[in-house]
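== subunit A ==
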Amino acid sequence: MNVEETILALNTHFPALAAVSPRPLRVFTSFTEPKQFEEALRFANGTLGYHKGKHIVGTDEGEEIGMSYILSNDENVLLVLRERVPKNAAHVRSMGELYPSLVLHEREMVDLFGVQVSGLPEGPRYPLPDCWPEGEYPLRKEWNPAFFNKQTTTYEPPKEDDAK
Partner candidate 1 sequence: MGLLDKAIAWGEKKSPWIIHFNAGACNGCDIEVVDALTPQYDLERLGILQQGSPRHADVLVCTGAVTLQTRDRLKQIYDQMSTPKFVVAVGTCACTGGIFDSCYCVTGGIDTVIPVDAYIPGCAVRPEAIIDAVGKLLATLDAKEAGK
Partner candidate 2 sequence: MKKKQERPGGLAGLAIKNLFRKPATQVHQFGEDGIQKGYRGRLLYDPSTCINCVMCMRDCPTGAITIKNAGTKEEKQMHAYLNLGRCVFCCQCVDSCPKKCLSFSSEVLLASFDRESLEIEL
Partner candidate 3 sequence: MLLSILKVLVFPGLLFLSVYSLVLEFVDRKVYARMQNRKGPPWYQPMADMLKLVGKKVIVPSNAQKFVFSALPTVSLAAVCAAFLCTPVWGETAITAYSGDLVAVLYLLTIPTLCHFLAGYNSHEVYSTIGAFRTLTQMFAYEVPLFMAFLSPAILAGTWSISGIAAFYHAHPLYALINLPAFFVSLLTSQSKLERTPFDAPEAETEIVGGALVEYSGRYLAFFRATAIAELAAVASVLAALFLPFFTGIAWVDFALYLVKTLVIVLMMVLLRATMARIRIDQTLRFFWSILTPIAMAQLILNLFLRGGLGL
C-alpha cells in the first residue's frame, strides 16, 4: 500500500480525514473525533495493512489534547492518524490489542498529558517518577515547570492575585 493508494483509500472512506502527503513516504491527516478515529485506525490496520504502531505524539491544542498515532506498513510509509479530546474530559480507548507497541506510548499520554486511556493492561506508570504529584501533567502548555518544587515534588502555581 503506497502513499497514493493510502490517500485514495482513506479519502474515499473517511473524507473528514483529509489525508495529504507533503513528501514521499508520509501521509498526514487532520484531527477527528475519537469514534471516527477508531474506525479509521481499524481500517488502516485491517484493510490498509498498517501493522506497525510506531509511536504517539501528544500535542496540546489549546482546549483540547491531540493524539497523533504514527503507523507504518511494510513499505515504510509513515501514516499519521489523529484524534482530539477535550482537556477537561480527556478520555480515549486503548489501541493496545491492535498495536501492542503503542501501549507504552499510551501510558505516556496518561502521565504527561492526563489523557485517561481505558483498557490499558495493568502496569507501572511511565515515564514520570513514582513521587510525581497526582493531577499534574507536565506536557500541557499551561503547566509551567517554574512552579514545580523539585525538592517536595509539589506543583505550586502562583496564588490568586497573580492569576487575577
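Note that in this section a contact is a pair of C-beta atoms (placed from the backbone, for glycine too) under 8 Å apart; a residue touches a chain by one contact, two chains touch by 3 or more; residues count from 1.
Regarding candidate selection, all candidates are chains of the complex that A comes from, given by their letters.
All values derive from a computational prediction rather than experimental measurement.
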Q: Pick out the one candidate among 1, 2 or 3 that is in contact with subunit A within this complex.
A: 1
Q: Please give the residue numbers of subunit A that touch candidate 1 in the complex, ascending.
A: 128-132, 138, 145, 148, 150-151, 153
